[in-house]
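Only one protein chain is missing; all other protein chains are in place.
Let's look at chain A:
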Amino acid sequence: MNMPLYRQMLAINLKMFMNYAVGSAFYILLMFWIYPGIAKNSGSLNSLIDAMPEGVGKAFGLENGFGSIGAFISGEYYGLLYLLILSIFCILVSTQLIAKLVDQGSMAYLLSAPTTRTKVALTQAAVLLSGLVLICAVTTLAGFAGYAWFIGDLADFDGTGFVLLNAGALLLFFCIGGISYLISACCNDEKRALTLSGVITIGFFSLNLIGKISGQLSWMRHISVFSLFDPGEIVGKTANWPLSVAVLAGLGAAAFAAGMIIFRKRSLPL
């Protein structure tokens, strides 16, 4: 780690990190706010879902129905929108932190100072992860606040389930962020890095979605890291949470390490 670099990068990016965090918090509060209204009509909504083909409901995280706030949040926010927000965050920020600096040339200044490439790469990874943790923490806190505010007594809330849900999402994006970071560390061209990590992340996401919708194509899920984070199963307590999280953590750590090693070893056109 290089502290001056870390501080500078946070100074530049903190506002953007906060925008993501506040946006996400705002959205989750909105979900808690509209839930009571939806719960009243949950009977009819549930029958609507039952009428849909099974795969479609599952794909959009509706299999737990609208009966409980946990099911509602896990399906409606953690099943889709939150994943998109964090995917975009990981892709953009990881590209900005390495590939962009190499492409435009300012990396030359970082490397001309008395530090090593490994330290620079480690610092940039720490900046990405700081942003990710910030967004996830703010979202989690907003979730608790939203429950207390709009639903009722926190004592009735499945807090552990909600924390596991958020921790699962964090680790999923530790992994996705790691993959984007690896690509960013390999690319000399910012646009290429952005396109590649975008295609890979959206690809994984779609594989998971298709696998869920179609029974025949369910094998597709298993090559996607998104299958290791199933909000419905986590809230419904049917997921093997420790295993999924361990795999995500392992994959993510390997991707970050590979990114650092490649960045250390390659010629940079600065």
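Of note:
As a working rule, a residue touches a chain if its C-beta (ideal position, glycine included) is under 8 Å from a C-beta of that chain, and two chains touch if they have at least 3 such contacts; residues count from 1.
As a convention for this text, contacts and distances are computed from a predicted model.
According to its UniProt record, the chain left out of view corresponds to "ABC-2 type transport system ATP-binding protein" among "ABC-2 type transport system ATP-binding protein", "Nitrite/sulfite reductase", "Aspartate carbamoyltransferase regulatory chain" or "FAD-dependent oxidoreductase". Only one of the listed residues, A:Ala113, A:Val163, A:Ile202 or A:Leu217, touches the absent chain: A:Ala113. Taking the whole complex into account, chain A touches the unshown chain at residues 2, 4-5, 7-8, 12, 101, 104-106, 108-117, 119, 264-270.
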